[in-house]
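A single protein chain has been omitted; all remaining protein chains appear in their positions.
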Amino acid sequence: MAEIEFRDVTRRYAGGVLALNGLNLTVADGEFLILVGPSGCGKSTALRLLAGLDKPTSGEIRIGGKVVNGLAPGERDIAMVFQNYALYPHMSVYRNLAYGLRQRKTPRAEVDRRVRETAELLEIAALLDRKPGQLSGGQRQRVAMGRALVREPQAFLLDEPLSNLDAKLRNQVRGDLKRLHRRLPVTSIYVTHDQVEAMTLGDRLCVMAGGEIQQIGTTDDIYNRPANTFVAAFMGSPPMNLIPAEVRSGVLHVGETVVTSVPTAQGPVTFGVRPEHLRVHSHYAQGMLPARVDFVEPLGSHVLVTALVDDARVIVQAPAGTHYDPGTRIGLEPSPERMYFFDRDTGDVRADRERISL
Amino acid sequence: MPALLRRLSRTDTVSGWALVSPAAILIGIFGLLPVLMSLQLSFQQSDLLTDETPWVGFDNYKKLADDPVFLEAIKHTIIYTALFVPGTMLVGLFVAAALNRSVRFISVYRTAAYITMAVSTISQGIIFLWLTDRDYGLVNAALNTVGIPSQGFLASPSQALYVIVAMTIWGWTGFSVIVYLAALQGVPAELHEAAAIDGASAFTRFRTITVPLLGPANLFLIVWLTINALQLFDEVYVTTRGGPLRATTVIVYYLWDRAFVQFDAGYAAAMAYALFVVILVITAVQFRIARRHVHS
Partner (left out) sequence: MSIDVPTRPTAVEPAGAETTSRWRLPFSPWHLVLIPLTFILLVPLLWMLVTSLETEGEANRFPPVLFPESPRFSNYSEAWASAPFGHFFMNSALVTLVVLASNLIVCSLAGYAFARVRFLGRGALFVTLMATLMVPFQVTMIPVFLIVKWFGDNVWEGLGIDHIGALMLPNLATAFGIFFLRQFFMTVPVELEEAARVDGTSRIGVLFKIILPLSLPALSTLAALTVLTSWNDFLWPLIVITSQDQMTIPLGLSYFQGAHRVKWPLLMAANVMSLLPMLLVFIGAQRYFVQSVASTGLKG
């Protein structure tokens, strides 16, 4: 059983900096959970606390049901892949892979077997005699993963392991990771700031900001049912458009314009709609958002139109070939089922939008 | 275009030499010229005062091989070096390892460790003469409390050299600590973290990760400390003047004595050249060995 649990974990640093604020999180056995968020959100802190490289100010951390707060990193039966790989520069790849097993007094024959198996799996068997300094970035990354895999631990901790790779390699390794996890479904916690990585890799995503969880869910949950404006704007590229608006008597007003009738309560709101859920019309009509084109970015498969609705900047995804001169007045039609309403002050999504069907 | 370039390079050459000339002249006169003069001197007999310096060929060098005092000086220098170099490195490493953490007041502790670097060799000598005084010294007092009788230390022919070893290790600790501390801090924290996760205890981490990565620092210290050890003079002069009974006569002390006390400059110059060659050879050998063993 390798369930991981954070119970009310807080980490405060000298000087008052609150890196984690009462984190409550459970990772199921065999699950691949992604911690995603901007830098400073607490995701790396959570990982380090789990690894034992740092101590929580308060709260409990459990691995496999056992409280590990007092255990040294080496006693927690976890393995970690570091962002900069942290390979032992003076040891060969073989010895790097074997190090953890040797520390646990594993018999030499067993060590050899496991090292070679893992090296085969990651296609680095030919590099066993080389030193890290003689390897390419991609090879080093695989050795770092191998070092974690060979230990066969209860849980894998990965700290932005792909961020030092170039784009092409990153895509490739992402696929490798997914395949690997399907083969060896070990509980894994993966930290990244890249939302594309987060959405493609994880069983579940945990979006964090300011030391707190903003939302946990599948990619579908996070993307289509964001819990607040932060999640809505953070996930998705380009991000969701957030426009200040007001609902009066059941009707959405953006600035002076009456847009459409909406089933949500009275008052000021933040109106959210994704670029791909806005249709561009060359002429404004009732029910649309009036906008003025700022500039157009062709991307081959589609075009991104950046326009101004009152003073708010809105990005719209339009079919390939669309073109407007800057300054042109256009109309933007939101899909009724894809409109989101967030509380203007707290940013939380409004509960009553449940009534809108998807 | 080529003409312009030529003009530029000429003015560059002019300005280049103009900038370099003060240094070149000074080092030329006081650095290079003496090397040649010394060589010439070693083939002569000179007393530094009169202008009569008859040529004696290789006689000075031959005398060296037969000089019992010189041979003894070599022996003492070797013993000293063999103890001083590893001693300073071990003490330095030990202290640096203790200082490589971020507790409160760590900068105060570090300053205290570095400070021996600022103490002149004379001051060191005087302090240690007093500390090891046979009749009133602190060290003998401490020894007495655990039942060991008072020792002669610097006054004893059999112990004096070793006391000088201890004294100079103390004096060089600051330097050694600085080098090792810098090297220890150069080991990325992530390596320690990875090793900790792999299950290595603090001591194992030190042994298998930290120490192997200290190669460059070790090489530097071995070379630098050896070169300095072979040139030991000040501390001997201040404490024992080469005694008692020549027990602490090292090469440079003997050299100085012959040149500026006995006024036998030609012979001393030959000795200096012999020492020079030895230093070069030993340094070269150390680098050779290092290239084979040190990870870079």
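Before moving on, here are some points about what is shown:
The chains carry the letters A and B, assigned in the order they are written, with residues numbered from 1 in each.
Everything that follows uses one rule, which is that contacts are C-beta pairs under 8 Å (C-beta built on N, C-alpha and C of every residue); 3 or more make two chains touch, one makes a residue touch a chain.
Treat the numbers as computed from the prediction; the structure is a model and nothing was measured.
Remark: the residues of chain B touching the chain excluded from display are 9, 12-17, 19-20, 22-24, 26-27, 29-35, 37-38, 41, 48, 95, 98-99, 101-106, 109, 111-124, 126-128, 130-131, 133, 135-138, 140-141, 144-145, 170, 173, 175, 178-179, 182-183, 186, 189, 192-193, 196, 216-217, 219-221, 224, 227, 230-231, 233-234, 237-238, 252, 255-256, 259-260, 265, 268-269, 272-273, 275-276, 279-280.
Just so we're on the same page, only the chains that are shown with their structure count from here on.
Distance from the chain A centre to the chain B centre is 57 Å, each centre being the mean of its Cα atoms. Taken together, the chain B residues at the contact with chain A in this complex read 188, 190-191, 193-201, 204, 208-209, 212-213, 215, 295.
Chain contact summary for the complex, chain A toward chain B: residues 51-53, 72-75, 78-80, 82, 84, 86-90, 99-100, 103-104, 147, 151.
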